[in-house]
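Missing here is one protein chain; the remaining ones are kept as they sit in the complex.
Now for subunit A:
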Amino acid sequence: MSAVPTDISSWRHPPWLRDFAAEESQAWIFVAKSLVAFYLAAWLTMVFQLEQPATTMITVAIVMHPQSGTVLAKSFYRALGTCTGSLFGVLLMAAFPQQRELFLLSLSIWVALCAGGAVLYRNFMSYGFVLAGYTAFIVVLPAIDHPTAVFDSAVGRVSEVMLGIIVSGLVSDVILPVRLREVLRRISREHYQHFIDFARGSLGGAIPREDMEKAHLRFVRAAVQIEDLRSSVIFEDPEVRARSSRMQLLNLRYMAAATSFQSLHHLINRLQRSNHPRTAAALIKLYGPIGTALSPDPSEKPMPRLLATRIEACEAELPVLAAKLREDLRQDPNLLLEFDSGTTLVRRFAAELRDFTSLEATLRETQGVVGGTVERVDFKRANDYASPLIAIVRTFLTMATLSVFWIETGWTFGLSALLLATVFSGLLATSPMPVLATANTWVAYAIGLVAAYFVVFELMPGSDGFVMLILVTAPLLALGPYLTTRNATLPGVGAGYSLGFVYILALKNPMVYAPDRFLNDSIAALFGLMMSGAAFMIIPTVIGTQWLRRRQLVQLRRQVVFAATAPMDGILYRFESVNRDLYQQIVQFTRQGSEESRVLFSWALAVHDSGRAVIELRQDMLHTGLPPPVREAMQYAVDALAQLYDAPDKARWMAADGAVDQAITLTTQTLPQARASCQPALADLLLLRTALRDDESALAPYIVKAPEIAHAP
């Protein structure tokens, strides 16, 4: 290709065209995969002589998803959901074969619970819940007039749904798969690099608040994103599965190091603001060796292993340097205290950074399983029970209303309406704008119906055989998956179109020509969809509302209470992961740079700072050498802090400040007798005190400027 002049080749492939082509090719690969899955599923259903290829195709339409990388990973939960749902359907049919009111009531409750589960759990588990509701419904649907046939019907429907799940999983896993594992590796390396660069580049200690906010957001996103990916990849890749616990540990160390780093920065900023520039300068000097350790010669490759050894070497220098810097500050005992707490923080950060880089190095250097065992840690999610509860109530009311309407009118196609309401109240409940999404889905569903009408009643009567079926249906069916890839701009449109099309296509063997059924079914389906949309209007979703955000902010604040009261076993990981998950959930719906996001950020920082210090303090309190009265004073301080963060007000702030101060005084007095046990605890207490008295933190409105803190210069 060297004959082609470069300027012409760049003219022929402008960057926007390349981006466009890359995006389009991804979309069309997904379309091709979906079509293969649709037809393979339909063909296999016919080969196995199952009754309704339509059920298989509907399942494929629900399950195929472009972002998913591997549907196989999710198939696990989907299969679980299907089995549970069908089992429940059979049980229900056995329990109430004659009482339709009780039957529909129980079914409504079941579907409502499933919708609640779909909201409560995220990612692929949520789909399992949607399918559990859907399968329970679809199992009893044909048997509702012939209760004796429910078992055969259940077996048939479960086989069809399972077949749909298996086929879509296989197709997306085998044909041009998007390897999530590569994504995970790339992203975790990016985040690692970003963190190291950030730690190296911020020697000066003066990071503007906006930058810190952005960095914090990025650290939080990184931790949550890595965990999300890891939990999917373990289903895809046995190698990752074997290393899973180590990756969780890496994430924990990442989070811990990020928190310490932020606390350190916060402390330096605070000291600079409150006229302690000398202490701040001393701390920045103390941080110097870490920065140097993180920037090796450009000739050497900055591999994690190299960094880990360099940090380890610099860790040994730190105490010597700290002692030297301490000498210079000797005149002022207050400065000295602040400096000591900063020193602890620097050393903690260095140790955590060393652990983090050395684990990263181990993970990069080894292939396959890594020997030895590591501590098991679990990423905890912060769940709020309000939105699932509302989803449960809403879905129950929708289903109950539709059931009553069906019973009262004796409408033959009421079942179709119920079925659609079941599927979409689960699928759309997680959307932050469900009414808009339902409206989109409704329109798309109607378009899908029209397209299917054209295919079924104009094209299909003239065709014969499976190849002809594919030729006739493929062009219009392909629109559905294509629209699904545009989900960001047109939410719900793709799913609506595909479902509408496949539902009316109602592939059977042999096909029947029944225009009357088309009309009845479409009206019923659109009615059911409209009902679930109306339910979203009557009982609006709380996801993304001010109310829920405020609730979550309270939950975030109470994390300090958790840190102060929860059992010590594995507390650090739970604290760090829930904090991040919560912050991530709230920040999704706040505008960047707004007043609200500023308040949120300052609370998050305060919670991170104090919570972590409380945990460290509690760890140090376990030291056996601590005299009982000192420990009591510390426990008192911890409790007072928990109360303050539970419901902050001025009186509680005073109580907490007093308790921490008391503990500091007592510990300082005992320091000469029990240096080993008191020294680390004292540093944590000092950190807590500076965090409490920080006049730029979220606690600032509650701070009482009492005359007795006159000794603080």
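Just so we're on the same page, a contact is a pair of C-beta atoms (placed from the backbone, for glycine too) under 8 Å apart; a residue touches a chain by one contact, two chains touch by 3 or more; residues count from 1.
The rule we apply is simple: contacts and distances are computed from a predicted model.
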Undisplayed chain, where the name is taken from the UniProt record, one of "Succinate dehydrogenase subunit B", "NADH-quinone oxidoreductase subunit K", "Na+-dependent transporter" or "Alpha-E domain-containing protein": "Na+-dependent transporter"
Residue of A:Arg241, A:Arg381 or A:Arg598 touching the missing chain in the full complex: A:Arg241
Touch with the omitted chain, as defined above, among A:Leu141, A:Leu170, A:Ala474 or A:Ile703: A:Leu170
Missing-partner contacts on subunit A, residue numbers: 72, 151, 170, 173-174, 177, 237-242, 367-369
